[in-house]
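Every protein chain except one is present and positioned as in the full complex.
Labels run A and B following the written order; every chain starts at residue 1.
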Amino acid sequence: MTNSVHDMGGMHGFGSIPFEDNEPLFHAAWEARVLGMMLTSMGLFGVTLDNVRSRMEHIPPLTYLKVGYYEKWLITLEELAVEKNLLSKDGLAALAEGEEVPLPKTMEPIPTEGIIGFMATGATSARQIETKAQFQVGDTVRAKNLNVDGHTRLPRYVRGHMGTIIADCGGQVYPEVSARLEGDGPERLYTIQFTARELWGAEANVKDTVCIDLWEPYLESAS
Amino acid sequence: MPHDSHDHDHTDPPSDLTLRVKALETALTRKGYVAPEAIDAVIDTFENKVGPRNGAKVVAKAWSDPDFKQRLLDDASAACAELGFAGQQGEQLKAVENTEDVHNMVVCTLCSCYPWPVLGLPPSWYKSHAYRSRSVIEPRAVLEEFGVSIHEEKEVRVWDSTAELRYLVLPARPDGTDGLSEDALADLVSRDSMIGTGVASAG
Partner (left out) sequence: MSNTVHDMGGVHGYGPIPLEENEPVFHETWEGRVLGLMMTASAHLKGNIDNTRSESEMMPPEKYLNYAYYERWFVRMEKACQTKGLVTAEELNEVWVGNDLPENKVADPLSPDDVRRNFKAGRNYSRQIDTPAQFAVGETVRAKNINPIGHTRLPRYARGKVGVITGEHGGQIFPDTNATFSGEGPERLYTVRFTATELWGPDANPNDTVCIDLWELYLEPT
């Protein structure tokens, strides 16, 4: 969702940065398993990164704030398992209680070499697009004031504000479309530089700036 | 939990996350969606193969080799791949250079995007609500908490990773490090200096 608590840029009240000396890579063994499950199962679940992000944004705000980082991943994986009819919520709970639950095998997992290969090469979000760039580096643009009730990567704090294009990053998978699993719908991506004064008002440091990657449909001409 | 107002129309998950995760992994494994050995391999990748040591090598090479530095600033993914660092969440890397006039720092306000191949998994503070909310509105106060003080006349440039580009800060080379080998230089490059919440220092 666009305006839910996950869109945190500029919010007050979250306190000071929680440092942890000698932080371990994982705080519990289950966190590592969750990370592993996510990276190994997304392909078979047929979901995209944007779709997974969108699911996490739909976690009720209080839960979103209360649970830890990997628990949000776990909630999303559990939701997918139920949605894809692997088993019911009750079935998951019964498994956790140590009960036997019938689970006939219906898939072949992606083999380990495939997962490792994928992690090593990644999968770029860059896409060829034929349409001409609507804006040029150096142009002044305004981030549109969009408040659609779907997934977006246009943060609230830049909407309605003017900035300068500092890079044209070519065609890229468009999150709005990708989150709905309706293909890549590529759009041109730009990096926009906003002054802190423009974003936060006259009290902000006159030198400071924020640079954000924004897709063409998020932008309108302001020159 | 007396104040939990959501509907209890389903079985609540057990409070023990270890059990919940084991249940899900069992289900996914039996159904054929995941192979436990593949999960082990993923974990091994993050525990032993990727991490800030990779990024430090990139930075040290950029400090030592002007041609490499230029290639890094032009196309960071290709430059990092020269050193064997590539992969998921690093497909479109951008290196942003700290200069006399600009101090860069990186955040993802909307989730917690991070350049895995060069920095590994993010620390908890990077994922914290405090860092996600405050970095764009009061970057200098956040930097102060890291013990980093940026002169008022210098620009603090915050990069909010909204798309699938991933940012790596190229910190300034500390003074007094002439003649150091790349390995010795890499030891001076902290993880935080490559996120922009720290600076590289000669110790």
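Keep this in mind: a residue touches a chain if its C-beta (ideal position, glycine included) is under 8 Å from a C-beta of that chain, and two chains touch if they have at least 3 such contacts.
Please read all numbers here as calculations on a predicted model, not as lab measurements.
Between the chain not shown and the residues A:123, A:148, A:181 or A:222, the one that touches is A:148. Only one residue from B:137, B:170 or B:188 touches the chain missing from this view: B:137.
The omitted chain makes contact with subunit A at the following residues, 1-5, 10-15, 57-58, 60-62, 64-66, 144-149, 156, 159-161, 199-201, 203.
One rule holds for everything that comes next: only the chains that are shown with their structure count from here on.
Taking each chain's centre as the mean of its C-alpha atoms, subunit A lies 15 Å from subunit B.
Across the complex, subunit B is touched by residues 6-20, 23, 25-30, 32-37, 39-41, 44-45, 49, 53, 56, 60, 65, 69, 71, 74, 77-78, 81, 86-87, 89-93, 95-97, 101, 103-112, 114-116, 118-126, 153-155, 157, 169, 172-173, 175, 189, 191, 193, 196, 199-200, 205, 207-215 of subunit A.
Across the complex, subunit A is touched by residues 6, 10-14, 16-35, 37-43, 45-47, 86-92, 109-112, 117, 120-121, 123-125, 127-137, 139-140, 142, 145-146, 152-165 of subunit B.
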